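I have a structure I would like to understand better, so I am pasting it below and will then ask my questions one at a time.
Missing here is one protein chain; the remaining ones are kept as they sit in the complex.
Letters A and B mark the chains as written, and numbering starts fresh at 1 in each.
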């Protein structure tokens, strides 16, 4: 564990190396990236195993910046949560590196893509290892830049440019919340260190309102990064980036950083009922809100994006309902099955020569013999069908919400689960079954570099759930909260009927999708024709983007224009005044210059007389 | 010695200087202006001589300086009249109001 700091350095090395030499290596760049992330993965697994065997966490720090007598430190920490995150991040990153070798084949800026991936992986691993809020914030921003660069990878597309800009700015709005919360905490506690903050919270040396305020501010940061309502609109647009990026950043790792942040500062949230409630409500609302938008989207990646937003809402809901284990558990399983879904979607897109509209797809099950079943596995996992990983983690969340007494939010979560099952299977049926709805051209299964990572994730999407089940024991949960009461219990008891309800709901969703899109015994427009207005609202994502355009963007522009008005009239007026006074002085001075030596002499004489008069009256000293 | 007080000499010099100054600043004829300047210089001479006699440290320096001033004044008048003649030949006037080329 002492050498855990090496883990983020491998991808950093990859970034620097590829920036310098990538141009010459061309597609050979992939090997550098793959090997170095493999090294990270190996180290991460070693660290995880060591942490499991070790009795306590490990932390090392050095002074980074001195401000007068204050010392800010930087270092790294290995505890249960970040040991687990290390493995998730480096594993998904390694798989995506491998996958991209096939997906990005033939791109002019192949090496740049790998360099960016390296930068992102470095930042994400650094974020996970941070022992204090300041360092977290530093890597938090770097992760944002990695995401920004990768979304804008196809820089020549205006849509990609807009999406990258939007992603950066919207997450930055959240980041400012985090920054303010962090600084306020600092002046309360005198330190950015997590342990010291938690100790201060426990000792009660921070007032209750301050805890609530800072917790909510930190949560705003998480809202931005995790695409929670109302800062969610950047995430679907971020799908302009290459699909492996969507899998790595906008499904498995970076967007989960918001959830990770709340989990890492969980004792702070747990100390404030209001903050917990806020997290839970925002989470639940986002879960159902995004799921409902997902029902009506036709772009394969956008459907997945909205499902990501919705699943992240689930995790927030879990954390807000004191279900620390449930949140982290779902974060893990979601990383696997959502990465799988994105990679499989990427495989479909790759096979169809960058077609993304599901209305134009169909009947791909036979043509893509590997991708099809893998996509199905992911779909089953996310829908919460029993025996797949998503089932266990979602069940855990529902139990936590019920146990916390948030019955209304519980109902929302169940409806969201129904929506999820429905739109995921809608997606599956429309893409893989039936007849092709447009000429698809020559469709071929993707190369092995792309399918192998999917197989690995497919296995994980099934088995990852078994580390924490009510049937075989809650290993993960017990281990996560070991030695830290503030995080709650490793396993929350809940009534058994919840599991049955969850299963029934997801099966009902699947059945409805089956009727509509496979059997077609229920007309597709059965619902849309009955409630056209609702459909149009949902299809247009509740007009949130339009609303922001009209309000925030417009307001900013008007403030700017107003200030320009001030600039033009007030400041320029001042400028004119200054210039005017100077030239007036000059002009009136030059009137004396009439060429009459006698006038000059008179002026000199009068000046002398005035000076002498003053001298005589004041005795030579003024003031 | 003499019963004339020092203030009498200084008052004479002051009056002479003021007449000169007035003339130099107001007269239109350049010749008169030159004469007025001459008056002022002589006022200064009176002062110099007075203080060389009645000053705190009487010395011959003051009188020497007066001689210097007379010499310089003579030279100045010579140059002044020369310029004036040159101007008169060009402009047919010695009226100082019309001599304002310094403005340009």
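Heads up, the rule we're going with is that contacts are C-beta pairs under 8 Å (C-beta built on N, C-alpha and C of every residue); 3 or more make two chains touch, one makes a residue touch a chain.
Please note the rule applied: contacts and distances are computed from a predicted model.
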{"item": "Protein name (UniProt record) of the chain left out of view, among \"ATP synthase subunit a\", \"ABC transporter permease\", \"NADH:ubiquinone oxidoreductase subunit M\" or \"Spermidine/putrescine import ATP-binding protein PotA\"", "value": "\"NADH:ubiquinone oxidoreductase subunit M\""}
{"item": "Partner chains on view for the chain not depicted", "value": "A"}
{"item": "Omitted-chain contact residue, chosen from A:438, A:556, A:590 or A:618", "value": "A:556"}
{"item": "Residue in contact with the excluded chain [from A:172, A:355 or A:539]", "value": "A:172"}
{"item": "Identified contact with the non-displayed chain, of A:387, A:578 or A:603", "value": "A:578"}
{"item": "Hidden partner chain, residues of subunit A it touches", "value": "64-70, 134, 137-139, 141-142, 145, 152, 155-158, 160-161, 164-165, 168-169, 172-173, 176, 179-180, 183-184, 186-187, 556-557, 559-561, 563-564, 567, 570-572, 574-575, 578-579, 582"}
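Here is the rule we use: only the chains that are shown with their structure count from here on.
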{"item": "Inter-centroid spacing, subunit B versus subunit A (mean Cα positions, whole Å)", "value": "93"}
{"item": "Residues of subunit B defined as touching subunit A within the complex", "value": "21, 24-26, 33, 96-97, 99-104"}
{"item": "Touching residues on subunit A, where the partner in the complex is subunit B", "value": "593-598, 601-602, 605"}
